[in-house]
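Entry: chain A
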Amino acid sequence: MKWLTSLMLLPLLGAVLVATLPKAKELLAKQLAFGTTLVVAVAGIAMATQFQRDNVDLQFAESHSWIPTFGINYAVGIDGIALVLILLSVLLAPIVVLAGWNEAVGGRWSVKGFYVLILILETMMIGVFAASDVFLFYVFFEAMLIPVYFLIGGYGTGARAAAAVKFLLYSLFGGLLMLASIIAIYVISGEQGGHTFDINALSQLRLSSTTENLLFLGFFIAFAIKAPLWPFHTWLPDAADSATPGTSVLLLGVLDKVGTFGMIRYCLTLFPHASKTFTPVIIVLAVISIIYGAFLAIGQKDFKRLIAFTSISHFGFITLGIFAMTSQGHSGATLYMFNHGFSTAALFLVAGWMASRRGSSKIADFGGLQRITPIMAWAFFFAGMSSLALPGLSSFVSEFLVLVGTYTRYPVAAVISAFGIVLAALYILLPIQRALHGPTTDGNESLTDLNLREKIAIAPVLAVILVLGFYPAPLLNVINPAAAHSIAKAGFSDPLSAIDSKGATK
Partner candidate 1 sequence: MTSNSLVYLIALPLFGSAVLLLAGRRSDRWGHILATVLSGSAFVVGLVQFAQMLGRSNDQRAVTQKLFSWISVGTFKVDASLMLDQLSICFVLLITGVGTLIHIYSIAYMSHDLDRRRFFAYLNLFIAAMLLLVLGDSYLNLYVGWEGVGLASYLLIGFWNQKPAYATAAKKAFVANRVGDLGLSLAIMISFATMGTVSFAGVKEQAGHASTGALTAIGIMLLIAATGKSAQFPLQAWLGDAMAGPTPVSALIHAATMVTAGVYLITRSNFIFDAAPTAQLLVAIIGAITLLFGAIIGTAKDDIKKALAASTMSQIGYMVLGAGLGPAGYAFAIMHLLTHGFFKAGMFLGAGSVMHGMDDEVNMRRYGGLRKFMPITFATFGLGYLAIIGVPPFAGFYSKDKIIEVAFNAGGIKGITLGGAALLGAAITAFYMTRVVILTFAGSKRWDDKAHPHESPALMWLPMVLLAVGSVTSGIIFTHGNSLQNWLAPVVATSPAHEGELLKPAVVSILALVLVLAGVGLAIMKYLRKPVPSEAPTDVSIFTRIARRDLLQDDFNEAVFMRPGQKLTEVLVATDELLVDGAVRGVAHITQSTGRTLGMTQTGFVRSYAMWILLGAIGLLATIWVVTL
Partner candidate 2 sequence: MNAANYLYVSALLFSIGAIGVVVRRNAIVVFMCIELMLNASNLAFVTFARINGNLDGQVIAFFTMVVAACEVVVGLAIIVTIYRSRRSASVDDASLLKR
């Protein structure tokens, strides 16, 4: 059975159905969209059960000739890392739809338009992680900007147009740099026996070090913008600020992961030596992102921007883990992508509900919510705890793995980044204190607590965060082989512990 293709077609089908609905049937559109995403989620889980975890080559692989003139195939196939990210996408989608049930209402455009875009986006999210043909990956990578662009600009708030443009141009710029690299690697593959875009074939190319470095940069900058890494991050706060909560969840939760995923899947695989060469620089950037993002998060006065900056800090951790080139770092980073998806989703959804009730996302406008809307307050608190990586919650495992994995090769970087732990406490607890604690401030007395739909939407997210905190094995078992494989392909191996290496030298 062609799992991946069907997984991609399902949402597309849903999109078509929703599109054909009459404008007036808003509720039906919502239900249809929700149903579709739910089906996709189930299908995704079903696929995961078929995944052979110890098999390191791409699974569920399909390949059909697409543009033979350029040796381009529609080729998909996933390893553990991709699987985890696809799961993330398909699991978050229904939650986003359910949580943002009324997001599209009163937007500039029709309700159904919102869900059509969401469903198209889901297809592309799956595709971008599933692609095993560089060209196909690029097509998804660029094409998925468009629905997001319209989701931000069409349904967002505030300076949505500016934010949407900023997002699109930033990403396009990176994407075009990547295109240059892709063209180059395509031509080189032609010179070395047959044009191809097959990721495995391309990883065999012989490149001169200068070429490799330049091509690497082309890819990396695109991914660094997407991820986003300091100093390419400034589009994110604006986008998150003006997008609807649901869109932000998909944006920060899934889309940005394409950047970090690309670093693992493409930068390391295609350009191992260049990756080695640039590692120091990237490590520095990652550490800066961690600390810088944390400090800016502390300085924010608006929930949405605050969450955006915490994500920048977290993406710093992910990048750090990737380029630490240790199995702990890699597995940690991948797990981090998944966990960050969920904790950010929780934060953003709850913050979104708070904002929609209060009519403002300024932290200062809230106060004493714990007394008025205890459940909402609790949900936010829980999400916050997972964002500051409290042991027992999922993000702790990944964050700690990243730090340990980094320490074994780059102690200094790990130590500096560890200060992120303290800063995290500040950027989470400050808003909690201001908004949830203290006396109830004016305008908050009449806020209503979460309704059943919202509870149902948030419950699974929090559950996943908690369960994976104590029992991450299901994911780690899938990730570990893939992570180890990608490190091996990049030509690295875990550093021995001081004692063992002493023993080895003896």
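Operating definition for what follows: a contact is a pair of C-beta atoms (placed from the backbone, for glycine too) under 8 Å apart; a residue touches a chain by one contact, two chains touch by 3 or more; residues count from 1.
A quick word on the picks: all candidates are chains of the complex that A comes from, given by their letters.
All values reported here derive from a predicted model rather than from experimental measurement.
**Student:** With reference to the defined contact criterion, which of 1 or 2 touches chain A in this complex?
**Tutor:** Answer for chain A among the listed options: 1.
**Student:** Flag every residue of chain A that touches candidate 1 in the complex, lowest number first.
**Tutor:** Those in contact with candidate 1 are residues 170, 230-231, 233-234, 292, 295-296, 298-300, 326-328, 331-332, 368, 370-371, 374, 385, 390-392, 397, 400-401, 403-405, 407-408, 411, 414-415, 418-419, 421-422, 425-426, 429-430, 433, 436-440, 470-473, 476, 480, 483-484, 494, 496-500, 502.
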